[in-house]
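One structure is given here, and the rest of the page talks about it.
All protein chains but one are shown at their positions in the complex.
Chain naming follows the written order as A, B and C, and within any one chain the residues start at number 1.
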Amino acid sequence: MVASVSVVEDVPPADYSKHGLTREKLLWMWRKMVEIRLFEEKVEELFLVKGLLIGPAHLCYGQEAIAVGAVAALRSDDPIISNHRGHGHALAKDIPPRLVMAELFGKAAGTCKGLGGSMHVAIYPEKGALYSSAIVGSGIPIAVGVGLALQREKAGRVAAVFFGDGAVNTGAFHEGMNLAALWRVPVLFICENNMYAMSTKVERTMAVESIAARGLAYGVNCMAVNGNDVAAVYAATAQAAERARRGEGPTFLECKTYRRKGHGVYDKAEYRPPGEVEEGLKKDPLTRFRRVVLEAGLLTAAEMDSLENEVKREVEDSVKFAQSSNVLSFSELEKYVYFVGE
Amino acid sequence: MVASVSVVEDVPPADYSKHGLTREKLLWMWRKMVEIRLFEEKVEELFLVKGLLIGPAHLCYGQEAIAVGAVAALRSDDPIISNHRGHGHALAKDIPPRLVMAELFGKAAGTCKGLGGSMHVAIYPEKGALYSSAIVGSGIPIAVGVGLALQREKAGRVAAVFFGDGAVNTGAFHEGMNLAALWRVPVLFICENNMYAMSTKVERTMAVESIAARGLAYGVNCMAVNGNDVAAVYAATAQAAERARRGEGPTFLECKTYRRKGHGVYDKAEYRPPGEVEEGLKKDPLTRFRRVVLEAGLLTAAEMDSLENEVKREVEDSVKFAQSSNVLSFSELEKYVYFVGE
Amino acid sequence: MRELTYSEALREALREEMLRDSRVILMGEDIGVYGGAYKVTQGLLEEFGPERVRDTPISESAIVGSAIGAALMGLRPVAEIMYMDFMTICSDQLVTQAAKMRFMSGGKLSVPMVVRTQYSLGRVHGSQHSQFFPVWFLNVPGLKVVLPSTPSDAKGLLKAAIRDEDPVLFVETGLLYRMKGPVPEGEHFVPLGKAEVKRRGNSLTVVAFSRAVHEALAAAQKLEEEGIEAEVIDPRSLRPLDLAAILDSVRRTGVLIIAEDDVKTGGIGAEIAASVMEEAFDYLDAPILRVASPDMPVPFSPSLEREYMPNSDKIVQAARKLLK
Partner (left out) sequence: MRELTYSEALREALREEMLRDSRVILMGEDIGVYGGAYKVTQGLLEEFGPERVRDTPISESAIVGSAIGAALMGLRPVAEIMYMDFMTICSDQLVTQAAKMRFMSGGKLSVPMVVRTQYSLGRVHGSQHSQFFPVWFLNVPGLKVVLPSTPSDAKGLLKAAIRDEDPVLFVETGLLYRMKGPVPEGEHFVPLGKAEVKRRGNSLTVVAFSRAVHEALAAAQKLEEEGIEAEVIDPRSLRPLDLAAILDSVRRTGVLIIAEDDVKTGGIGAEIAASVMEEAFDYLDAPILRVASPDMPVPFSPSLEREYMPNSDKIVQAARKLLK
């Protein structure tokens, strides 16, 4: 059995370059984190204020550093598997916001032509967003099979699958992790521990403290990292990915973060104890990153603001694009059920 | 997280009485182990030589010490849940061999009136054999619910569920263990590690060495014991049961043993490497027990032989009983599908 | 009569049964602190405490499995599976374990438990959270399957399900939770296996389940304007099925439509059609038609989902086709 969980420390800005975090990369990270944040804020408004969107939507703000840090450490052709809380994964994989937004509006221009919806926006194989399951835990065994194919391919690609703290209690997690360890597939199992599964706090779902340690039972490499430090997530993912590319098998990476709002967009999350939310908000990954890189003089406020403005426009544009797009005609649907020829 | 697996040492005969292993108990253990052994030998003969039995049957010889040691440490009203390899569990729970044999023959006098068959002989609630599932792993979550009821009852009862090394790779195991730990139910999860799941050696099903250590991931008490030493199994079970009765929750107990023959009665088990079987046979729990208690002067050869003869007759009688019994009439079956009144 | 929403009616049933019988316990994801994804169990944790209202991890197999174990020991668990889609995760426990226990044990074991779940077709949830496949459980002897369509039935049938000695799958309709309807005060009990004629008529029979009952009633309203008197029958439970009530009606009308939210091919309408034909062949004036979901997964896009769903217009069209 692997001895213990390796805890990846927060990365001080002085070490950024050592980790390969170039200016270009930092700018990209900022851009993407802001993009996700503003996108989610817009989505919330479209649901709650404008009433233009309906259905379930699980926003990921507060968790931007995980999608962004992890994806930044992967190659663009490394496939990822997402879940019900997947807007951030999609955007981090460089899927244009307008396509993601169009999917939320159920339009033909959406990533899934409007057939998937919020829980499946990150299905866009063109950009390495291979699949997204809305069934908690189910993406995990699927990722093992993806890893199998990558292993065979011998091109050094790795796969990453994202899931929540709640997912580690599913049978699918267990079966998938065990098989992954046995087959030594190049897969990163990235657990976004946001402290809650719906209304249920993580400590009410398991009698042990460490989620990361669960991986020890399978013999996979286990790591834990502060999910609010995008550089640390990046470093941990890079390390795990290198390991996998060298043929040393899977890693289970727990990223600790906090779900800033409700489970779904309509959830007021009144079940959270007083004080907790304030504590959680203090750890905001965007605020943290901005402060750190400004203090260290790695980026300037001006360039960060300008990116933010750029993103703002892009998000606004995504709404216009989505609204002005068409819905598939019902008669077309038939051809997506079974293969009908190229 | 619980620190580590507690390994229960083999119990030297000098310590038997300290563990509450009275002469009476030792005689019972011998009787039951012999009963299971001779019963299984008879079943094998009925299948392979006489051709009187058909269908799947998973014999448990070589594993007698687990059923017997564990059940000896439980109260007669402690419910057990068995699995596809359950003849031994049934007999250890003091179900008369003739009823078990009648079930194998599909007769109305069988434990399940002939409707269950070999994989369900240990369904006989009258004797605390609550249920037996033929689906690997599925008994585990069910045992959690049994434990919930016992917890509520506050009568100090505990439940035990038996399963194989293969079962720990099922999702049901994971979900059940986690819930058991969370709810602190008085349940003993007894894994009979006989080194094989069908043709698949345990090391080919998991990338870690210790099955017992898997329990650590859930925060349950984990123990490992030599499953060929009936006294050690007894001691470990007694310890775990006491703990559970005190309200301290579940235990995962790995009993290491060896499957002497094939997976099912027809399996010649040619997939086993040369030498392994001989090694395995050397650890035979009956031979060991007999040697130990005779050497220590705890039982006499005469009384052991006489019990053996008694059992021999009983097993023979069970076959006659089963053969001369009737099959239910088909028209009766309807009334077992749904409740039809007392 | 006072009016309750469908979810209030369900809650009342749970509460009354919990008050009446201390063996009734609840288990499921987010049913306690949160009061259930659809608020059906709201307030019950506070009233009955965490021993009887148990939040669980996301472990559907263990939810149903532990409910089975508890039921075997004489408790009366009611497990909640948040979406019917997740029944595909725990069907070993319900189908291969619970449904067979009485039989396999030669009648000795009893598993008095209820699995409550709901399907969300029409709530813009996409392919993985909108599935409705009662036929799976109809095809499993040993199970009972209940499909309430009104607040009153929801309450009465849930009480009956909880008191039943056999495992019951109780499938609620997500879209109906906020629907209001009259529910009798006091003890209100609807036995399983008794259809209700929701509207009388002699021109044709519409057998409908769950949400489709309301579409059938709306269709009947429209047909009335054309002088067509549709009889609408809601069997309310699929197993046991009140085939006699359906046959009575079909023998009178000679024409049958089955309205159902599930996918047409291999759905529950097929069984109704086949059974009716077997028993009342000579009374049928026309082929039995099924108005059901088309043979495809549920599209997310709200407007496409609306087109996808069976509705009163589609029932009206089927009726016109049959009666022309």
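Quick note on the criterion: a residue touches a chain if its C-beta (ideal position, glycine included) is under 8 Å from a C-beta of that chain, and two chains touch if they have at least 3 such contacts.
Since the model is a prediction, treat every value here as computed from it, not as a measurement.
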{"item": "Shown chains that the omitted chain touches within the full complex", "value": "A, B, C"}
{"item": "Which of C:E8, C:D85 or C:E165 contacts the chain that the document leaves out", "value": "C:D85"}
{"item": "Residue among B:K107, B:K127 or B:R214 that touches the chain left out of view", "value": "B:K107"}
{"item": "Touching residue (missing chain; options B:P97, B:G171, B:G219 or B:P250)", "value": "B:G171"}
{"item": "Of A:L53, A:I66, A:I95 or A:L182, the one touching the omitted chain in the full complex", "value": "A:L182"}
{"item": "Among C:Y38, C:W136, C:F170 or C:F209, residue touching the chain not depicted", "value": "C:W136"}
{"item": "Residues of subunit A in contact with the chain not shown", "value": "79, 110-116, 120, 123-126, 130-131, 133, 135, 138, 140-150, 152-153, 171-172, 175-176, 178-179, 182-183, 328, 333, 335-339"}
{"item": "Touch residues of subunit B, complete complex, unshown partner", "value": "54-56, 106-107, 112, 114-120, 133-137, 166-167, 169-172, 197-200, 204-206, 271, 327-328, 330, 333-334, 336-337"}
{"item": "Residues of subunit C in contact with the chain not shown", "value": "85-86, 88-89, 91-92, 95-96, 99-100, 103-104, 126-128, 131, 133, 135-136, 138-142, 239, 262-263, 265-271, 273-275, 277-279, 281, 284, 286-290, 295-297, 299-300"}
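The rule we apply is simple: only the chains that are shown with their structure count from here on.
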{"item": "Gap in Å, rounded to a whole number, between the CA centres of subunit C and subunit A", "value": "37"}
{"item": "Distance between the centres, which are taken as Cα means, of subunit C and subunit B, whole angstrom", "value": "41"}
{"item": "Two or more partner chains touched - positions in subunit A", "value": "169-172, 204-206"}
{"item": "Subunit C residues counted as touching two or more neighbouring chains", "value": "57, 59-61"}
